[in-house]
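With one protein chain withheld, the remaining protein chains of the complex are depicted in position.
Now for chain A:
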């Protein structure tokens, strides 16, 4: 197991290198001119002299490879430059916003798991009953509705009409409820549906039949032999949903004025704030890889075959 973890961690640096190069290239072959963006965000009129100054200050007059290597050397020392828009160092600013996003995405994950597992199991237990239809209905809606629309809908109902929940900002549980639900609804729906299907399938397995023959109670069979086996695909899906949740945070943070890295990144993308976009991509790559690693570990814990397979290799 430790070797597995180390091998996965060792993959992070080359992956970051690849991602950074890709982002660097994409930003520069795209339309627009970083020097003009810099001047625009600094509110400096773009005279020829100002443009030339900005180009040389930002190092844009040097060959592309030199620009990239220079940026890489600084980045390795934790210096991602100054944001064009806020004029603050990018990395500390981004890391300052990151906890709020992790709090939101983490809560969304917990909400989605805490609701989807019982819902999925409930639906499976009442196959084709009204309970099943209800859960399936929720799942179809949850997958079909875009998160920003759900967010606006929640705000209209719970803040504007009922006045129960604050419409914006970061604070206590009341502030978290709507954004977390808006982000987590998709994952919740998929997981409930998935768990239902996989529980029904696991229920048909031979080991379940033997367990019943051994005279175990229905509850014990469902818990130990159906539910646990049925969880494996849900965990896989959850691993993929981490990206979904973080991506959802990007959109939903803006709507709820949640002071997270997503809102910061959306402004940066809108403004074409190059240093921020570059740093954001790398930080999110790390977060994403670590989350996937955690999911893989949970996977190994749930499925001994996988664990043994890794160790044999």
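Just a few scattered comments:
Assume contacts are C-beta pairs under 8 Å (C-beta built on N, C-alpha and C of every residue); 3 or more make two chains touch, one makes a residue touch a chain; residues count from 1.
The working rule: contacts and distances are computed from a predicted model.
Per the UniProt record, the chain missing from the shown structure is "Nickel ABC transporter substrate-binding protein", taken from the list "cytochrome-c oxidase", "Beta-ketoacyl-[acyl-carrier-protein] synthase family protein", "Nickel ABC transporter substrate-binding protein" or "Cation acetate symporter". Of the candidate positions A:13, A:78 or A:163, contact with the hidden chain is made by A:163.
Among the residues A:8, A:40, A:55 or A:126, only A:40 touches the chain that is left out of the figure.
The omitted chain makes contact with just one of the residues A:29, A:173 or A:213: A:173.
Across the interface with the omitted chain, chain A contributes residues 31-33, 36-37, 39-48, 50, 85-87, 93, 96-97, 100, 152, 155, 159-160, 163-175, 254-257, 259-260, 263-264, 266-267, 270, 272.
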